[in-house]
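The complex appears here without one of its protein chains, the remainder shown in place.
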Amino acid sequence: MQFDKAVSVQWLASFTGAKLVGDADQMATGINEIHKVTKGDISFVDFEKYYDKCLNSAATIIIINKEVPCPAGKTLLVHDDPFTAYVSIVKHFRPFEPANKMISDSAVIGEGTHLQPGVFVGNHVIIGKNCLIHPNVTIYDHTIIGDNVVIHSGTVIGADAFYFKRRKDRESQYDKLVSCGRVVIHDDVEIGAGCTIDKGVSGDTIIGLGTKLDNHIHIGHGAVIGKNCLFAAQVGIGGKAIIEDEVILWGQVGVSKDLTIGKGAIVYAQSGVAQTIEGGKVYFGSPVEDAKTKMRELNWIKRIPEIWERLTAKN
Amino acid sequence: MQFDKAVSVQWLASFTGAKLVGDADQMATGINEIHKVTKGDISFVDFEKYYDKCLNSAATIIIINKEVPCPAGKTLLVHDDPFTAYVSIVKHFRPFEPANKMISDSAVIGEGTHLQPGVFVGNHVIIGKNCLIHPNVTIYDHTIIGDNVVIHSGTVIGADAFYFKRRKDRESQYDKLVSCGRVVIHDDVEIGAGCTIDKGVSGDTIIGLGTKLDNHIHIGHGAVIGKNCLFAAQVGIGGKAIIEDEVILWGQVGVSKDLTIGKGAIVYAQSGVAQTIEGGKVYFGSPVEDAKTKMRELNWIKRIPEIWERLTAKN
Partner (left out) sequence: MQFDKAVSVQWLASFTGAKLVGDADQMATGINEIHKVTKGDISFVDFEKYYDKCLNSAATIIIINKEVPCPAGKTLLVHDDPFTAYVSIVKHFRPFEPANKMISDSAVIGEGTHLQPGVFVGNHVIIGKNCLIHPNVTIYDHTIIGDNVVIHSGTVIGADAFYFKRRKDRESQYDKLVSCGRVVIHDDVEIGAGCTIDKGVSGDTIIGLGTKLDNHIHIGHGAVIGKNCLFAAQVGIGGKAIIEDEVILWGQVGVSKDLTIGKGAIVYAQSGVAQTIEGGKVYFGSPVEDAKTKMRELNWIKRIPEIWERLTAKN
């Protein structure tokens, strides 16, 4: 998330109760989780093993739970609990704004776009031209939708990321990483009934131009779906997965988080993609393999009794 | 879809800009994709390999992208892009009718039927007697629902078929085959929460008498579900699948499109049905096999290390 206007590190130190180390005149222009940081951003780190990654990232202001040497041109905010400090900043700059009507006054709806009854459009939503939003769709705050987009009933765009930090010493163990990202849907996308597309934790979940989603599809926080993809019903995509252009996923395929499916890959029904796979190929299985290899394996399994017979006949 | 009144082929040729070949006095009584055509119907074909199938089908008027000899008693509409011509006819005779209230004035609701708050009932919907439609259900235009039907919250009946034609030479590659079919739900059906049942492309998606669906079930366009079936949660059925009477599908089963599951078949949880299977049997696996065969296979897999040991011990 980028701030509307830059914020001084001194204000941030005071707001979070952190100790300021390094450049005291820095201005923060945004806040992002480590995977999405750019220059000017605040980020946080609370595990020593990730210190180097975070200190050497593009982040300018780092909330950290130990006083370490501050890299040149950066500012550290030393805080006992960087996660909580980070979340408090997110909540301050992106507070929950309760709605009291189905279509927010701050929503911008393009010409030729029709919203059917029962559609909820949250604050600061932008919808382009010639879209058709079917009944009982929910569009959370800050969502951006392009032109000629169709969204079928029951679908939910922009719900929170499923992202929690465990605190084993408490009765209620999970703290939520409050999301400040958005969902951005490009032109000519069609989204089926009963889908859910979560917002990014701090960046955008993106559905590329011309992509078509069937029903009951889940797209996790911060996933980036390319152009002209085709996902059949009940597909699930984990957080921050990157699906390149023209990928075809058949029904009930599951895709894990933090991986890439290369351009033009085809994944057969019910397969599970647990790691990055190359484009231009056909896959099957859970976990997926090359589809032909997998089919051969299924045939080999059927030959085990024959192998056993041959083996034992020899005695 | 059948037209309210017959349409002359000359009007159709003029409307679509097609060249009329064959019987010039023919009247079209409906429009259907090739899988559903009956006498009097318009259909279309745009691949040479399907020409014969379409020309020899029951369709009376065929939109085709090459001038071929016209079979007796038929009319060809020769058009560069039959898909687009077909879609333009569908859109003309079944235009999208925007709704401005939750219950359309043109809906017919039977005696004793109760609609809970937040239910959307589209244009030309017919609902029978003694039904209970729970809150936040969406029923698209032209849906037909029998008597004593229960539909739980969040369910969406009659969203569009997921059916697109790829145009590789464009930036936005998929053209939608606009649906003009319906969903028809027979008496005594119960549909769980968060289900989606898509309309047929041109024919009907049918849920047979007494069938019970659990939650999160997807039924694809034009699927025909028999009587007294039982589908557990998160089952997905592909387009135009035929599920005969008394079929039981356990949770998360996936069924591919264009196949038949025979009467009384039972398919265990998480199985994948990729091809037609016989009735009266029990199945398991992805892809499914006879359940006992599959279980034996799983046991044989566990014996591979023993086979290896025997084999290598001999050396």
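First chain written, first letter: the chains are A and B, and each begins at residue 1.
The rule is short, and it goes like this: a contact is a pair of C-beta atoms (placed from the backbone, for glycine too) under 8 Å apart; a residue touches a chain by one contact, two chains touch by 3 or more.
The structure presented is a predicted model; accordingly, all values stated were derived computationally and were not measured.
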{"item": "Which of B:K74, B:H152 or B:H221 contacts the chain that the document leaves out", "value": "B:H152"}
{"item": "Chain not shown: contacting residue from A:T143, A:T196 or A:T211", "value": "A:T196"}
{"item": "On chain B, residues whose C-beta touches the chain left out of the figure", "value": "114, 116-118, 132, 134-136, 150, 152-154, 187-188, 190, 192-194, 209-210, 212, 214-216, 227-228, 230, 232-234, 246, 251-252, 269-270, 286, 301-302, 304-305, 307-308, 311-312"}
{"item": "Touching residues (missing chain, whole complex) on chain A", "value": "96, 98-102, 118, 120, 122, 136, 138, 140, 154-156, 159-160, 162, 164, 171-174, 176, 194-196, 198, 216, 218, 220, 234, 236, 238, 252, 254, 256, 270, 272, 274, 286, 297, 300-301, 303-304, 307, 310-311"}
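To be clear about the criterion, only the chains that are shown with their structure count from here on.
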{"item": "Centroid spacing, where centroids are CA-atom means, of chain A and chain B in whole angstrom", "value": "32"}
